[in-house]
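Got a structure here, written out as structure tokens. Questions coming.
For this view, one protein chain was removed and the others were kept in their places.
What follows is chain A.
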Amino acid sequence: MIKHLRSAADLDAATATLILDTAAEMAALSGREVKKLPALRGRTVVNLFYEDSTRTRISFEAAAKRLSADVINFSAKGSSVSKGESLKDTALTLQAMGADAVVIRHSASGAPHRLANWVEGSVVNAGDGTHEHPTQALLDAYTMRSRLGRLDGLKVAIVGDVLHSRVARSNVLLLTTLGAQVTVVGPPTLIPLEVGAALSDKTQVSYDLDAVLPESDVVMMLRVQTERMQDSYFPSAREYSRRYGLDVPRLKRLPEHAIVMHPGPMNRGMEIAPEVADSPRSTIVEQVANGVSVRMAVLYLLLGGK
């Protein structure tokens, strides 16, 4: 088993499948009276969050607690970081406190890779800048597999702000490893040529959402990250929504069995219409529940053994 989960590229097909299978066993726990397993008793998991997050932090916290680990939550606000402490000094402090795993979210791409050199425990990337978010990709893959029964050969469209999306990057890496065919869709300003070329040679690029929809088993809508957009990538929110938003007429163009995903938080009415987000084909709430199972699997497989 690997020691760190810094990138979806750390996972080969066998390891990724092991994580998804383990997550399926972990999911059975939510139906039980005692939602607790003793696997990580006495281990300490630190949630080191330099960026705001609701679902990811809570999801990791719930996952660690269900495995009986001790959880320390650290958010940059109200800590010594606001007094100017560096990531390295914070890491050494955590190391001295005996953290067995550090779950890190940071606005700088590559922060988890640096951190892994400074601490002895496992490092789990919970989102770094515009780089990666591997556990989100794992929970997305888990959701696809449980809804559609397979990943191999599945046609997945990832739509929207591909340039800034760590969710897109991790998903492209993981899904191609697991045999799915990924098409990224968005305005050319948000999928520059070099990004399209760099993603993977197995990944296709399209600028026409309506052409891709009838072919897709899964449509994953990305959030338009207005906080990361210093430049204007499209003329107006309304124009973006008309060309790349998933509304009811577009939903009807999808095959019968196809599902709609969104990593959250959503801009309702922008990239996804409220009627679509709340339709039975949307897996958005399911994705959150699956997130806990997948993160339990990751923490168990990284920390459970020798």
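Quick note on the criterion: a contact is a pair of C-beta atoms (placed from the backbone, for glycine too) under 8 Å apart; a residue touches a chain by one contact, two chains touch by 3 or more; residues count from 1.
In this text, contacts and distances are computed from a predicted model.
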Fill in the blank from the handout: By UniProt, of "Bifunctional protein PyrR", "ABC transporter ATP-binding protein", "NADH-quinone oxidoreductase subunit H" or "Chemotaxis protein CheC", the chain left out is "Bifunctional protein PyrR"
Handout entry: Residue in contact with the excluded chain [from A:S7, A:T22, A:T143 or A:S241]
Key = A:T22
Handout entry: Contact with the hidden chain (one of A:F74, A:Y244 or A:Y300)
Key = A:Y300
Problem - Where the unshown chain meets chain A, residue by residue - result: 1, 18, 21-22, 25-26, 28, 32-34, 36-39, 67, 300-302, 304-306
